[in-house]
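In this view, the complex is presented without one of its protein chains, the others remaining in place.
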Amino acid sequence: MTTGTAPTTGTTMNRHKIGMLFFIGSEIFFFLTLLSSYAYLSGAFGNMPRTNLAVPRTFIFSLFLFSSSLTIWFAERSFHARRYGAYRLWMLLTIALGLTFLTGQGIEYTELIRHGVTLNYDVFASAFFTLTGFHGLHVITGLIMLGTLTGMSFAGKLGPENESAVASLAYYWHFVDAVWVAVFSVAYLIFV
Amino acid sequence: MHNLYSFANSVLSPASPYARDIANLFWITFWISLVILVAVSGFVIFNMIRYRDRGQGGLPPQTHGNTLVEITWTAIPFAILVVLFVLTVQTMEAVSPPRHPKGDPVNVDVIAHQWWWEFRYPDSKVTTANELHIPVGESVHITLTSVDVIHDFWVPELGRKMDAVPAHPNTLVIEASKPGVYLGTCAEYCGAGHAWMRIRVYAQTPADYQKWLAAQAKPHAPPTNIDQIVGMGFFNSSCSACHNINGSGTPGAHDVGPDLTHLADRDTLAAGVMANTPADLRKWLQDPQAVKPGVHMPNLHLTDKQINGLVAYLEEQ
Partner (left out) sequence: MAQKSIAASPEPADPHELPFPPLNRGWGWLAWFSTTDHKKIGVLYMVTSLFFFGVGGIEALLIRLQLAAPNARVLTPQEYDAIFTMHGTTMIFLVVMPIFIGLANFMVPLMVGARDVAFPRLNALGYWVFLLGGIVIYLALFTGSLANAGWFSYAPLSESAFSSRPGLDYWIVGLIETGVGTIGAAVNLLVTVVRYRAPGLTWWRLPLFVWMMFITSLLILFALTPLNAGLIMLLGDRILHMHFFRANAMGGSAILWQHIFWFFGHPEVYIMALPAFGIISEVIPVFSRKPIFGYKFVAGSGIAIGLLSFAVWAHHMFAVGLGVPLNAAFGATSMLIAVPTGVKIFNWSTTMFQGRLRLDTPLLFAAAFIIQFVIGGITGVMFAAVPLDWALTDSYFVVAHFHYVLFGGSMFALWAGMYYWFPKLTGRMMDNRMGKWHFWLAVVGFNMTFFVQHILGIMGMARRTYTYPDLPGYFALNLISTIGAFILAAAVLVFLWNLVWSFRHGEVAGDNPWDAWTLEWATTSPPPEHNFDRLPPVRSARPLFDLAHPDIADHVPSPAEGHA
């Protein structure tokens, strides 16, 4: 009578979450390309990076970004528990932490440019600005999405039926964080 | 109808121990491949004839597969490829520059330009262009680079091809087994003149080669008549911005246009595009863009007097 058991994917993943994961997969390869190009070109960097990059300061600002992964996790948990006030608070905190990180990037960029190290100064500058710049763009995109969901929540338009959007955004944000771990390691710690 | 072996330039008419190793590997791969192609095509065509629907109705046996067959036709090609890989690595080693070259190889620096070839013999301080002379029977070690875009040095009968990459010198070894003229070409798309960046390799007996080298090392003969004096004067005042002739009195640029010392000794002009005759040289000087569109030498709108002078000076022995 029936058509047999329906296939399951064995998870609670719906299409939005799965779609976001596939998309993140493609972005991983985007960053892998930029990272490996940075590494490949680093042989020709000379003395540039070590003297110009503020490693400790950037590390501090990185901690802000890493903690934003924690705060978005708390936000998700609040959302699942239907504590929407708490959700909004944690989201605002996440946004603030993300903005702080970007400020740190801005300071780094400004100092480099003040030293004459502009985008097209040499191969290190080209690679550095492109690698960190695209990460920054991904952070900005994440912040826009975070702001959108937070705004929707304030307007009373975010409810349990939007669980997949909340979860997918969290995946994206954690991804952006993980990419920074790689970028920081490659550009500030390893290939200097 | 010629056979494949009698064509100029053929990968399968090797005139070099290196090219011969490559050709041998080709033939081994070819015969294995032919067997596979005939077997598969034959099987397909056989099936289409033998098992075509003749309107008898019903279904054929609904065979789903056979694991043993699958393993077999995975394992056998894998084994063939292992053998092929071993032969590949052996041939790679055989045709690459040896780690410890024996004796005294001939060293040549080949520098690729858009769209001509600079040949320097560092041990003899000779610089020439587009026509490479080598002694028969001796390994010629080429250091290959480019000043602009990626080019590729390819003389099929003498050895492998190799890219000339800016800021990334490569080494390559060729050798001719018998005297002759071997044709080659640039084999990496490099812009408008890619089709006209040809190579001629003259493999000579060691004695002839030494004679040629010695003659090249001498300066260009001084002018002996009025036309040649006019030509040399014009060359020094204008052409030396891009070209050099040893003995013209003015040092010319080395990295813009080809060195023209002893131009008359060459068989061709413009990287193998024209024969080297006064008439052809005249045509080139009148309008290089008409012969080789896009070439970096502009049409200088030379007068007849200037052209006559240059032809006389450049073509003198």
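All chains are identified by letter, namely A and B, in their written order; residue positions are counted from 1 within each chain.
The definition used in the following text is that a contact is a pair of C-beta atoms (placed from the backbone, for glycine too) under 8 Å apart; a residue touches a chain by one contact, two chains touch by 3 or more.
Predicted model only: the values in this text are computed from it and were never measured.
Visitor: List the shown chains that the missing chain touches in the full complex.
Guide: A, B
Visitor: Among B:H113, B:R198 or B:H220, single out the residue that touches the unshown chain.
Guide: Spelled out, the listed residue whose C-beta touches the missing chain is B:R198.
Visitor: Could you tell me which of B:S10, B:N107 or B:S238 touches the chain that is not displayed?
Guide: Residue touching the chain left out of view: B:S10.
Visitor: Touching the absent chain in the whole complex: find that residue among A:I18, A:L70 or A:A96.
Guide: In the full complex, the listed residue that touches the missing chain is A:I18.
Visitor: Out of A:A127, A:A170 or A:V186, which touches the unshown chain?
Guide: A:A127
Visitor: Applying the definition given at the start, please give the residues of chain A touching the unseen chain.
Guide: 1-9, 14-15, 18-19, 22-23, 25-27, 29-30, 32-34, 37, 40-41, 43-46, 119-120, 122-127, 130, 134, 161
Visitor: Using the document's contact rule, name the residues of chain B that touch the chain not shown here.
Guide: For chain B, the residues touching the absent chain are 2, 4, 6-12, 19, 21-22, 25-26, 29-30, 33, 36-37, 40-41, 43-45, 47-48, 51-53, 56, 58-66, 69-70, 73-74, 77-78, 81, 84-85, 87-89, 91-93, 95-96, 114, 148-150, 152, 154, 156, 160-163, 165-168, 170, 183-195, 198, 272, 293-294.
Criterion: only the chains that are shown with their structure count from here on.
Visitor: I'd like to verify one number: the distance from the centre of chain A to the centre of chain B, where each centre is the average of its C-alpha atoms, in whole angstrom.
Guide: Comparing mean C-alpha positions, chain B is 51 Å from chain A.
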